[in-house]
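Each remark here refers to the structure printed beneath this line.
A single protein chain has been omitted; all remaining protein chains appear in their positions.
Per-chain numbering from 1; labels A, B and C assigned in written order.
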Amino acid sequence: MFEKVLIANRGEIALRIHRACRDMGIKTVAVHSTADANAMNVRLADESVCIGPPPARQSYLNIPAILSAATITGADAIHPGIGFLSENADFAEVVAEHGFTFIGPKPEHIRVMGDKVHAKAAAKKLGIPTLPGSGGALRSVDEAVAAAREIGYPALLKAVSGGGGRGMKLARDDDELRALLPLAQAEAQAAFADDSVYLERFLDRPRHIEIQLLGDGNGAVVHLGERDCSLQRLHQKVLEETPSPGLDDAGRQKITGIAVKALKELGYQSAGTIEFLYQDGEFSFIEMNTRLQVEHSITEAVSGIDLVREQLRIAAGEPLGYGQSDIHLRGHAIECRINAERAEDFRPSPGRITEYHAPGGPGVRVDSGLYQGYEVPPYYDSLISKLVIYGGDREECLMRLRRALEEYVIGGIDTTIALHQRLAENAEFQAGTYDIGWLERMLSRSA
Amino acid sequence: MFEKVLIANRGEIALRIHRACRDMGIKTVAVHSTADANAMNVRLADESVCIGPPPARQSYLNIPAILSAATITGADAIHPGIGFLSENADFAEVVAEHGFTFIGPKPEHIRVMGDKVHAKAAAKKLGIPTLPGSGGALRSVDEAVAAAREIGYPALLKAVSGGGGRGMKLARDDDELRALLPLAQAEAQAAFADDSVYLERFLDRPRHIEIQLLGDGNGAVVHLGERDCSLQRLHQKVLEETPSPGLDDAGRQKITGIAVKALKELGYQSAGTIEFLYQDGEFSFIEMNTRLQVEHSITEAVSGIDLVREQLRIAAGEPLGYGQSDIHLRGHAIECRINAERAEDFRPSPGRITEYHAPGGPGVRVDSGLYQGYEVPPYYDSLISKLVIYGGDREECLMRLRRALEEYVIGGIDTTIALHQRLAENAEFQAGTYDIGWLERMLSRSA
Amino acid sequence: MKFGGSRPKLAPDPGLIRSLAKLLDETGLSEIEYEADGQRIHVARQAAVLATSAASVAPSALEKPTVAAPAGANGAAHHGANGHDHPGTLKAPLVGVAYLAAEPGMPPYVRVGDTVAEGQTLLIIEAMKVMNQIRAPQAGRVTHVYVGDAEPVEYGSALMLIE
Partner (left out) sequence: MKFGGSRPKLAPDPGLIRSLAKLLDETGLSEIEYEADGQRIHVARQAAVLATSAASVAPSALEKPTVAAPAGANGAAHHGANGHDHPGTLKAPLVGVAYLAAEPGMPPYVRVGDTVAEGQTLLIIEAMKVMNQIRAPQAGRVTHVYVGDAEPVEYGSALMLIE
């Protein structure tokens, strides 16, 4: 096993990885920008190195600085965390070239899944259901129209190298498509320095359901059930739960079986997630995330498996050591992403934490680097705490969620705790009858 | 189910009960002394009533004030918590007489188990193994000597109405016994206003192992396994774990079977614990606690059952609703009692909390009312936080325990965190080969 | 005491308050305000009761109430054990329900402005069906009645002010 791991990330996920390392007796190196010198993960780390100024490009995305930090601290492995360099295949390669272990999948798997069109093709080849769409990048308006007619309207234009909804346009007919294609290409070019876009059938009220998988790179693969991440705003997940209130056992059996079979064929290594749209009993591949995910903790709550520990074990060359039949998912778990934003208009709210009281007691887990006196910096994403609630069933979980939210106090800045309280009290959410458009409709109704 | 529960206690256990109530949607009433006006359980409660000045006799033991508070707030049940009035049979009766539900056992069970001699007799009658000893209170020195010779030296003098080691004297021969009997009686008189003492065989290196039980008062009784509470100082538990590293499955089967059978015969209601000394494969009854225990949380960690919720359900007249076969104990859990005391000499250290950071992440539960700025009052016991660690096995649990302790910061006062860190690093503790004398021997060696 | 809400308990530091009051005298200022770590204290020339938002946190603490009513205003009547450090403040010696008159419909024992003799009955607190007569600790004039008839009181609740 590794002796010292460098954590190339920040915030709650860096703290999460630090905890997994310390739980295994592994020393940690925190790298940080000047803006994060007082962050909890830096304070707790065995060693820390400041790698640059606040802008991520000069610090958390600064590959030479991170490798130099690994060199001077004598780390033997690097965990990229979530975001930043976690899905950068070149980084995974250069880490290995410099004699460090990259804690994550094989670079080729990161690479193929990083490109939407290739990923979709690969998924098809692996027997994963996908949405009907144009094979690849659209080369002309006519090609687009032809493809759209075959797929059927309404059809969605998407950026090949895209994500987070940028470059997405919905066309209801030929004329709209002709008008929107250049816009979509321009947006894609601006956002991703690549103007290629493709077409896909549009689903009007799908759920976002994803399957958590673990593979050891030697053919052993298990799934840890699904997560329902349909509660989204601007394509950002807000609250996730497992199991999904919208999926029955038959559907679960079917899709997890397909996912496990696919990753076995791929020889996938480390933790990975396949995201699907789910509507009318049909799953359609969205993308595969070749990394840990923010919401991994709800899977840990129902499976009892520490996913970061498994990533470390697998990266160290250990076999998975258990099969699907050894995995028992029990109870229900919900994660609330608490952001430093005004609950009303989601305006970012960085600043000093003047009072802090985290909820506790049974069934409550808090992953957060917050403390009284900490300054939330304005440079990075606004996730400041993950509240993870476990209950024997969904009802108990929802009751406990309300209790934990009423206990949680973060003073000095605005947070989205109030939004989660609204959700916890919402009848439709309680009924579990929501799709990926529901939250935005709910918010616009109340606005 | 109850609509509003008055919590007649303070500190972490009052907060624990508040959380269980809120998890069930029950409103809470906190009663508090003037010294606890800013306590977290008071802040979080739906309603609060100041019932007296700091001395417990005038507040937390002030039955008229507590009943008046229940009346003016319209509570329908009272949870006595731990200590204070929790094992006061008269209180349980008067609560019922005033039309409130007492959340706990039937008064007669509290009464019989509250008197050591009657408890031991009752235990014998229920088929629970007990230590050979004088039938009851010793009326003369000669009677004591005769009893001691029959029991065999060394023999232990204990107060009939005693507890916490006061009134206890160890006699190695007749002369010592003659000399110690009056001392023991005097101590017992001073501590418990009752000078009656009795004799029991003395075990030189027993473990303290207790069985957690739940009964619904209608014959349904289950056990939730054992807790090993052998790590004690001055008869006060310091750290508890489950399962016990000193007990094998056969022994566990045997003693849990005896305990369940006994409480079925008794028709016991609510949560209860039977404490045993365990040496050379033999269990000997110490006492039965007819209440919740501080260390109940490690049982919750391995069983997934919320013990306070079960107390509330049972008190509301609900049946247990599950059998022994429905209970699956998995993994390993350890509780550290963190006290406001200097780790070196255990001198109490009340005062203002100047900085507070609780550990988090997977497998870590913190039950504490501490927050930055809180004043730990000097009037009550020094328990300020319970750190409860869960792991898939004992090794994982111990690793995580070390991690959590290194994360935990309580500034401004002295705490016993450092003691727990020493324990976590101690080879004998890691090996699990300790008895109830081990901790004090370890401390005296290092002193 | 709080009923059916859950506002943070208010815990002003009387010593601090007195010293700030002295400072007002010295300096002839009309107000002093000080804020730190989620605590704020504000004293004004004519105000007597002060409020700090508690050092820490209550579920509702994100909107933190700070009462700054003059002494004896009803807003302050519920601070119970807190505040009301005037030596002439009569505080509830036990938890119960306060009655200002011997029986419903009868005139109250005392009214604001009344002069009372030491030992004179001022009100009754009912606890566990027992009517406890609360008597004047010293002679004086009743300048404030903080508690309403048939209103629950906790230990230390301010009942009346006798000067």
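A few comments on the model shown:
Operating definition for what follows: contacts are C-beta pairs under 8 Å (C-beta built on N, C-alpha and C of every residue); 3 or more make two chains touch, one makes a residue touch a chain.
All of these numbers come straight from a predicted model, not from anything done at the bench.
Within the set A:69, A:122, A:231 or A:358, the residue that contacts the chain not displayed is A:69. Among B:150, B:282, B:355 or B:393, only B:355 touches the chain that is left out of the view. Within the entire complex, the positions of subunit A that touch the omitted partner chain are 34, 37-38, 42-53, 59, 64-65, 67-69, 71-73, 98, 371-374.
Everything that follows uses one rule, which is that only the chains that are shown with their structure count from here on.
Of all chains, the one whose CA centroid is most distant from that of subunit C is A. Measuring from the averaged C-alpha position of subunit A to that of subunit B gives a distance of 43 Å.
Distance between chain centres (mean CA atoms), subunit B to subunit C: 39 Å. Rounded to a whole number, the gap between the C-alpha centres of subunit A and subunit C is 53 angstrom. Across the assembly, subunit C contributes 37-38, 56-59 as residues in contact with two or more other chains. Among the residues of subunit B, those touching two or more other chains are numbered 40, 44, 371-372.
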